[in-house]
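Right, I'll just put the structure down here and ask away after.
Left out: one protein chain. Kept in place: all the others.
The first chain written gets the first letter, and so on, giving A and B; residue counts start at 1 in each chain.
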Amino acid sequence: MQTNNRPVKEIAQEIFAENQAERILGWKRGEFFYDNSPAVFSAADELQEFVYDAFCGSNLSKFLVKEAAKEGRIAVLLKPCDRYSFNQLVKEHRIDKENVLPIEIDCDGMVDIDKVRALGIKGIKSISADGDQLTIETVYGQKNCSKEDVLLLKCQTCKDRTGGDRFALVREIEEMSSVERYEFWRSELSKCIRCNACRNVCPACTCEKCVFDNDKSGIANKANSDSFEESLYHMIRAFHVAGRCTDCGECSRVCPQGIPLHLINRKVIKDLNEFYGEYQAGADDSSVGPLTSYELDDVEPDIVMNRGGGR
Amino acid sequence: MSIEKKEFKPLIVAFCCNWCSYAGADLAGTSRLAYPAEIKIIRVPCSCRVNPMFVLRAFQRGADGVIIAGCHPGDCHYTSGNYFARRRMTMLFSMLDFFGIERERTRVDWVSAAEGVKFSTVMNDFSKKIHELGENRRLGDLRCKQTIDR
Partner (left out) sequence: MQRIGVFVCWCGTNIAATVDIDTVVEAMKREPGVVHSSDYQYMCSEAGQSRIRNAIKEHNLTGIVVCACSPRMHETTFRKAAKAAGLNEFMVEIANIREHCAWIHKDRTEATEKAVVLARTAVAKLNLNKPLTPGTSDVVKRALVIGGGIAGIQSALDIAEAGYQVDIVEKEPTIGGKMAQLDKTFPTLDCAACILTPKMVEAAQHDNINLITYSEVDSVSGFVGNFTVKIRKKARSVKADICSGCGICTEKCPSKKAKSEFNMGLNNRSAIYIPFAQAIPNVPVIDRDQCIKFKTGKCGLCAKVCPADAIDFSQQDEIIEQKYGAVVLATGFKPIKLDNFDEYSYAASQDVITSLELERIMNAAGPTGGKLLRPSDKKHPHTMVFVQCVGSRDTTGCGKTYCSKICCMYTAKHAMLIREKYPDIDVHVFYIDVRTPGKNFDEFYRRAAEDYGVNYIKGMVGKVAPTNGKLMVQGSDLIADRQVIIEADMVVLATAIEPDQTAKSLATMLTASIDTNNFFTEAHPKLRPVESPTAGVFLSGVCQGPKDIPETVAQASAAAVKVVGLLSKDKLVSNPCVAGSNELLCNGCSNCQHVCPYGAIDYVEKEFRINGKIKIRRVAQVNEAVCQGCGACTVVCPSGAMDLKGFTNQQIMAEVDAICR
């Protein structure tokens, strides 16, 4: 993929060539072509492994919490959605901004390999994107599909690309009856294996010590019997990141059980927008978030009682 | 002490701010304005001290309803505490509702130190709602309830 009509790799090479930074945080090819992973490159020759294609969904911002604290300036490649996380982390003083060279790169949506497979395409060797179409090389020959159909969940309603209604699914759940909602989440959350992947990937979860790992927090104990008890974990997590979540969608992307966790965060964002005015966490690196500010005439909590939505 | 749990006896936790609502509860007491014994009050300095985790904890441990009472907006002893509490609790309640927890199980009300009558009315009203809803099955952690009971 390109930025300003230049391949991103070229931009990376230029950073080293012009000594703009000592290290680059980007992606490198994994074991398979579809499991690219975040990597730090410290020299030009290491960039052979550098990759930027339709499988670079992972948000690099969080890695800066550790990497930016190390010696030497680091360049980071930020997709539009990652930029929000970066700003939010700078705002919360989690990243030493002075030591980082943020490079904004374009993105036209990342592909979910499972969705390609779900189309019945097997023996995939490689995938290349050509505009809206994907060309898929398989052991059975070349196949094609529309990129739009196989985008990552978070990319389908990307606020920077399509402008699609990212709250549509949230609204659907809101309109369910209370029991239906309960059953929906019960069935979703009962799948949770409490692997902590959602927390570990979340750019808003960079605490020195997570409350879930802290015996003294009183909420560290893992769920025991009723699987819906897991929901407390997700509720607490959603509340912890409320007002700070940039809606990057990483939680859903990494969930091995395919739980649509981002819907919980989106519900929070939707409420914050409706109650306290539009707010995009990470739109800048200095504004005060909606849960650390207030207005004298804020809505009363009973708005939840009086509002529409299923009962 | 063992209590036969044949008829539904709800358990309601009330967080009251020290300056207004706790004093309002005191006034309800001095005025002998009854409200059900199932309501147990926890004193906190300010409604803004109530962490949503405490509310979830109460539900997890078997509470059937949680109510937070603070100074009226504009009257907070700490000037702004209840405004923060108002936002947090609005968000928490909405989230609970989103998960399918009956929204009537949570409530915030503003009760001043002078409103003994209001305190009692609010508590009676809240308890009535919880009685109507019955036991909080959706969010209670059954395990905790059974093992710790003695």
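Methods note: a residue touches a chain if its C-beta (ideal position, glycine included) is under 8 Å from a C-beta of that chain, and two chains touch if they have at least 3 such contacts.
Note that this is a predicted model, so its numbers are computed, not measured.
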| item | value |
| --- | --- |
| Options B:46, B:67, B:108 or B:130, residue touching the unrepresented chain | B:46 |
| Contact residue for the chain not shown (choose from A:129, A:169 or A:211) | A:211 |
| Identified contact with the non-displayed chain, of A:92, A:183 or A:302 | A:92 |
| Chain A, residues in touch with the chain not shown (by the definition above) | 69, 91-94, 206-211, 214, 216-218, 240-241, 244, 288-289, 291-293 |
| Residues of chain B in contact with the chain not shown | 1, 3, 11, 13, 22-23, 25-26, 28-30, 32-35, 37, 40-46, 48-54, 57-58, 61-63, 74-81, 84, 88, 120, 145, 148-150 |
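Methods note: only the chains that are shown with their structure count from here on.
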| item | value |
| --- | --- |
| Inter-centroid spacing, chain B versus chain A (mean Cα positions, whole Å) | 36 |
| Interfacial residue positions of chain A with respect to chain B in the complex | 173-174, 178-186, 218-219, 224-226, 228-229, 231-232, 235-236, 238-239, 242, 264, 267-268, 271-272, 275-276, 290-292, 294-296, 298-305, 309 |
| Residue ranges of chain B touching chain A (in the complex, touch as defined) | 52-53, 56-57, 60, 73-74, 80, 83-84, 86-104, 106-108, 138-139, 141-143 |
